[in-house]
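The structure that follows is given in the form of structure tokens.
Every protein chain of the complex appears in place save one, which is left out.
By written order: A and B. Residues from 1 in each chain.
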Amino acid sequence: MAGAGIINTNQVVYRPRVVVVGLASCFGCQLQITNIESHLMELLGQIDLTYWQLASSDPMPQYFDVAIIEGAVTTQESVETVRTLRRKADTLIAIGACATTGGIPGMAGGSLGLADRAAEVYEKGSLPEACGEMCVPRPISSVVKVDAEVRCCPIDSYDFVKTLHRLVYGSNRAQLTSTLCGECKRNETTCFYAEGTLCLGLITRSGCGARCVNLGRPCNGCAGLSPDANVDSARDACVRYGVSVERFDKALEMFNQFELDAVLEQEQAQKAQDKDEATTNQASSEADASDTGSRG
Amino acid sequence: MPSSCAVSTVQVRPYHENSSVLTGQELMAQNPYRPWPARITAITELTATEKLFEFRLIDDKIREAFHHEPGQFVEVSIFGVGEAPISISSSPTKQGFIELTIRKAGAFTEILHEMQCGDIVGLRGPFGRGFPIDEMRGHDILLVAGGLGIAPLRSLINNIHDERSEFGKVTIIYGSRTPKEIMFRNQFEMWRHRKDFDLHLTVDHPDETWDGAVGVVTKPFAELEIDASNTYGAVCGPPVMYRFVIDEMRKKNISYDHIYVSFERHMKCGMGKCGHCQIGHQYVCLDGPVFNYWEAKNIQGSM
Partner (left out) sequence: MTRTGEDMLYRVIEAKELPALVSAFMESYEVVAPVKSGSAYTFEAVSSFDEIELNYPTTIASPKKYFLPPKETLLEYDATTNQVTNFAAEITPRVIFGAHACDINALNRLDLVFRDGRYPDPYYIARRKATLVVGVSCMPTETCFCHLWDSDEARFGYDLFLQDIGGKYLVSISSVEAANILEAACNPREATDEERIEFRHVTRKRQASFNKDIPDIQEVAMLMDAFHSDPFWEELGKRCLSCTACSAVCPTCFCFDIQDTLDPDGKKGHRERVWDACTSPQFALVAGGHNFRPDGRNRVRHRMYHKLNGFLANHNHMLCVGCGRCVKACKANINPIEVLKFFERKGAEDAE
């Protein structure tokens, strides 16, 4: 897909066919696309937008190149939708916190469990049909392979354009996984930790330019945990700066519940495996011992 | 800012064909970030993932002044996509054209692989320190390439070929994973029976077409007779290869400073500034990419 639209002296320009689909979300990220305003027409000139629920009631076409998905996967039906889009599209882009981390819907996961969480809202046994066959809310990437992500709640319009350009024209720009604090230093804003205020910049993926901090508010982690996030070290930092680790952990849940659950699950699986191995080792050493015994 | 401020500028202007009055070196002194337009004049498919591109700098003055050493590299630009450092595969003896062996290994090279003859890219360079070709003259040469490591070594190999009488015994060991991945196979097949090149092609995994040697690049060393005091070694390949090949060369008693290695890093500026290619205190783009083994040993974290 990358480079499909490359314009060079003797090549024909190909406009990729694009569909935009919304799952569990507030549609705010789709609105952010329209918020490019003066550049919207320029952008539409580079793609063939064949389906967009938000803007037109035309049905989704059979063939397309790029699928843009907003929102979290929350039902079996949406799992199927995402799988179908993946099958049909060369390129799949997840936009917004819900689609990239599970986002706000993702908070329904966690230790309480989905059923109990639903029971807090609806009386037991009276779950509305519209809820569908619910599953733990999750990011697109946990269901199918995602080619590009535009992060944050909501997305930045120009970040979206840049991502689309990367896929249409190609780019060798590195996809950074550094965390946010570096951006605050480049902006020269004062650090919240200096005044003992909790901020999730320590472990949140950079790239947004620290917009919230620039507006005087701590990072709430909407870009999601960086794959290089050092949560243990961040907790130590909290202790050093007099911020409650409990509050730090709690704050992480807002945009990272799915990831945290996954990490927890992994740790438990690892523990179980370690235990298994320990038992096996013990068994084998016993076997060795009995071997020796028989030889002796 | 007060209105009386005398704002100065750093200007970058487009080139029009044949209009430059300055050589590449002079332009480089003005602004080394500024690529020069070059046209793709030939594309040869080498393997499923590698192509040899031939470029011609469009501006006469820049083209005529472009000289490189084997082992040096250029920065290739596709505007909007970015820039990438690529080692030069053609011999300095082939003036007027620059050949680059390019593996499809990322977004940039993917786009480059889609380009066609006549398309324009940007080039700047050459950068770095190459193989000491003048020092090597009059000596035996032992070249060892693994995989894409043949790209910079081909420049040296072809240079030696074009000035063959100036060098002593020349041994080339070139290892690939499979026969299909051997680059410049036609050239090497033709050289297989030449007396003036001792050529060892070897593959890790042979197929039914392969009747040559099988094994890693260090395997042919067992049968090599080397006059250590008169031999220069040149090595380029994947990072894991260096230690093993150098061990073999050292076993043959080739001096530390007669073994040359070429390092691969992501040289983003090519000019010892951006820092991406640093190993220890050295900049691969400025102090390398070719180092002798003694220098390499003295760089923290080089191997």
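In this text, a residue touches a chain if its C-beta (ideal position, glycine included) is under 8 Å from a C-beta of that chain, and two chains touch if they have at least 3 such contacts.
Keep in mind the model is a prediction, meaning the values are calculated, not measured.
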item	value
Among A:Val66, A:Leu180 or A:Cys208, the residue in touch with the chain that has been omitted	A:Leu180
Selected from B:Ala29, B:Ala42 or B:Met190 as touching the chain missing from the view	B:Ala29
Touching residue (missing chain; options B:Asp119, B:Asp140, B:Glu181 or B:Glu248)	B:Asp119
Positions on chain A contacted by the hidden chain, ascending	5, 7-9, 36, 39, 42-43, 45-46, 158, 161-162, 165, 168-169, 171-182, 184-186, 188-191, 193-195, 201-203, 206, 226, 228-230, 233-234, 236-237, 240-241
Interface residues of chain B (partner: the chain not displayed)	1-2, 4-15, 28-35, 37, 77-84, 103, 105-106, 108-109, 119-122, 239, 264-266, 268-269, 271-276, 278-281, 286, 300-301
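In this text, only the chains that are shown with their structure count from here on.
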item	value
Complex contacts: residues of chain A adjacent to chain B	2-3, 6, 8-11, 165-166, 169-173
Touch list for chain B against partner chain A, complex	78, 80-84, 106-108, 110-111, 114-116, 118-120
